[in-house]
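The other protein chains are all here in position, but one chain of the complex has been omitted.
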Amino acid sequence: MIAYCARHNINVQASASKPYSMDRNLLHISYEAGVLEDPWFDAFAPGNKDMFRLTCAPEAAPDRSQIVTLEFLRGDCVAVDGRPMNPLQVMRTLNRVAGRHGVGRVDMVENRYVGMKSRGVYETPGGTLLHFAHRQMESLTMDREAMHLRDSLIPRYAAMVYNGFWFAPERYALQALVEETQKNVTGTVRVRLYKGGLYVAGRKSPLSLYNPQIATMDADPTQAYNQDDATGFIHLNALRLKVAAHVHTQKNKTKKQK
Amino acid sequence: MIAYCARHNINVQASASKPYSMDRNLLHISYEAGVLEDPWFDAFAPGNKDMFRLTCAPEAAPDRSQIVTLEFLRGDCVAVDGRPMNPLQVMRTLNRVAGRHGVGRVDMVENRYVGMKSRGVYETPGGTLLHFAHRQMESLTMDREAMHLRDSLIPRYAAMVYNGFWFAPERYALQALVEETQKNVTGTVRVRLYKGGLYVAGRKSPLSLYNPQIATMDADPTQAYNQDDATGFIHLNALRLKVAAHVHTQKNKTKKQK
Amino acid sequence: MIAYCARHNINVQASASKPYSMDRNLLHISYEAGVLEDPWFDAFAPGNKDMFRLTCAPEAAPDRSQIVTLEFLRGDCVAVDGRPMNPLQVMRTLNRVAGRHGVGRVDMVENRYVGMKSRGVYETPGGTLLHFAHRQMESLTMDREAMHLRDSLIPRYAAMVYNGFWFAPERYALQALVEETQKNVTGTVRVRLYKGGLYVAGRKSPLSLYNPQIATMDADPTQAYNQDDATGFIHLNALRLKVAAHVHTQKNKTKKQK
Partner (left out) sequence: MIAYCARHNINVQASASKPYSMDRNLLHISYEAGVLEDPWFDAFAPGNKDMFRLTCAPEAAPDRSQIVTLEFLRGDCVAVDGRPMNPLQVMRTLNRVAGRHGVGRVDMVENRYVGMKSRGVYETPGGTLLHFAHRQMESLTMDREAMHLRDSLIPRYAAMVYNGFWFAPERYALQALVEETQKNVTGTVRVRLYKGGLYVAGRKSPLSLYNPQIATMDADPTQAYNQDDATGFIHLNALRLKVAAHVHTQKNKTKKQK
């Protein structure tokens, strides 16, 4: 196919030396086909390093780590390192910073909607950093049960997006749930970038649900947590298990006597 | 409390210079309390590096990456770098290798069962590597729908384990589902470890569900995928959306005419 | 306890002749304890008929069925038998009509939040009728995937309500999803009530997503459904299963040859 295109002056990015396809948007570049078809092929090997456009290799990243600060307002990143930004500026800034540190390379065997597995290699530098920081912001400000509920629906949401059902009623329904959970996801996250990796370096929020005085059971003026409460909590959460153990043990005893 | 313990010769690991608690088992060490109570405190900062026991800092990891090969049989890792191992040997080996490369440090604000948020720092070197490789093995050998179903239940499974419901009937029920999905998770995964990061360097399996000939739509002797099929597939998957768009557009037109 | 209360002039509804407890609100009456403690006891037996307040026994209901018409606007019932009503009037009207026909008696062994099973008998005449009609209205106007998504979350929603978490963030999140799914649940449902049973007698809606011309594959001027599309739809939905069957069959053949 590459030879045919060359012969007929059809301009394609794939070439005999870079024999794969490439799709690019603000969020990522995906690479597929060609040498990547073999899932045993090491896409991150030094010999394949020319494929990547948005990220350097972790090995080629700076030897000094960098800390980036993201500010969130109701779930959205609205400032980076103190500078307020619109969403486009956020993505461009995070792509540049994360790409410089080799962050966001992914190699996966994925499941296409049409029913086949496919091997894809991705660069998503800014998206990886944004997702990481957003999760940290949620961990401080989002209620446990709301988070577990939302998390159980992530595979479903991801499948909707991947399969192209953005404008489908089930996506709107799920979006309404997600947005309700983001109302208090407000605050600041610091992230350290180093050689392809992301490490949280701190998070804070005026709406933080984390109260060290409660968590450490030290002198808490609000006395929100009383250790004695744990007794009843444990007893009642275990009650159904104790009853079942009793019933099933009795049953087995009766069997043996026969 | 630390002073009281010192005065009464009570031996505790927490000290004025390492003012946090520590819990250790085969899978991980967790650190909590003390200086870690402030979620803005940078647990991975150089000044805190003496806290960690199982991993070096990514900055202190070797400058050369290392590739480790894990073999899986029905979901379980049974060999590392060609050497057959029992589960205990697997965990010890992976802890050592991953720890040497600074892999598996996590800093999180978590949600305790008793209802409070809590900040914990973890070292889970071997577990992080095992989980990463296992996911890669699954991506090649596990059916899409089985995987999505299982994935939607992971938050529930994790909550059971975290909250101590290992011996509860809901855990046994979910375990039965999980085990059924692992029957064909067999094969080999190569992972590159570098400065705290994990990168897949290849996966293969005698039970691979990935067929490059189908995925690339090139000459496939089995002719499993016919591009013409996409037409009907798209039409019927879109049918409910088209009908709804038609109905709701008609409705809005009628409204406007009034 | 009953004797003690009598002796001290404490007025309680439980008595030696009606030895159970009773809780009543607009939606239902629940009966528990006393003779009901034995789950083998037949709560609907003629001998126990004096217990019920909101419903007659199905056997005592009129010999002629009655048809009730409910109108829905965005998920809410706003009129009964042509008369516009506020929610309170709806509940009172439906309680009266359904109660007269013996609709809404339920006897169940339920699971209390504190960990024990408990036997409860309920009368919920209006709620049973409203729920039945609402489901019918949804079946005509709600998208399939939105409905399946919502349905998968019903046990979770019910547990929140049953356990008293109405004002919890996870309930608000789920409510947002539910409300998004109700936007087009508008139209009219006829229900036949007869001797304790409910039978739909018709549903219609200006926003109906049901198009008989498409469903019967007869002459459809919009040509929304082309039977030829089924070929590609079936092929691609079966593709992952065919690939897996091929792989696993080959594997088994290889095994046998050895």
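The chains carry the letters A, B and C, assigned in the order they are written, with residues numbered from 1 in each.
We adopt the following convention: a contact is a pair of C-beta atoms (placed from the backbone, for glycine too) under 8 Å apart; a residue touches a chain by one contact, two chains touch by 3 or more.
Remember, it's a predicted structure, so these values are computed and weren't measured experimentally.
The residue from C:H28, C:R119 or C:H134 that touches the chain not shown here is C:R119.
Within the complete assembly, A:D143 is the residue of A:E123, A:D143 or A:E180 that touches the hidden chain. Taking the whole complex into account, chain A touches the unshown chain at residues 143-145, 184, 206-209, 211, 214, 222, 224-226, 228-233, 235-237, 239-240, 242-244, 246-248, 251. Think of the hidden chain as still there; on chain C it touches residues 33, 37-42, 44-45, 58-59, 65, 105, 107-112, 114-119, 136, 139-140, 144, 147-148, 151-156, 159, 167-169, 190, 192, 194-197, 199-204, 208-212, 214-216, 224-225, 229-230, 233, 241, 244. Residues of chain B in touch with the missing chain: 111, 114-117, 142-143, 145-146, 148-150, 156, 165, 168-170, 172-177, 179-181, 236-240, 243.
As a convention for this text, only the chains that are shown with their structure count from here on.
Taking the mean Cα position of each chain as its centre, C sits at the greatest distance from chain B. Centroids of chain B and chain C (each the mean of its C-alpha atoms) stand 38 Å apart. Between chain A and chain C, the centres computed from C-alpha atoms are 37 Å apart. Centres computed as Cα averages put chain A at a distance of 11 Å from chain B.
Looking at chain A, one finds that residues 111, 114-117, 148, 156, 168-169 touch two or more other chains.
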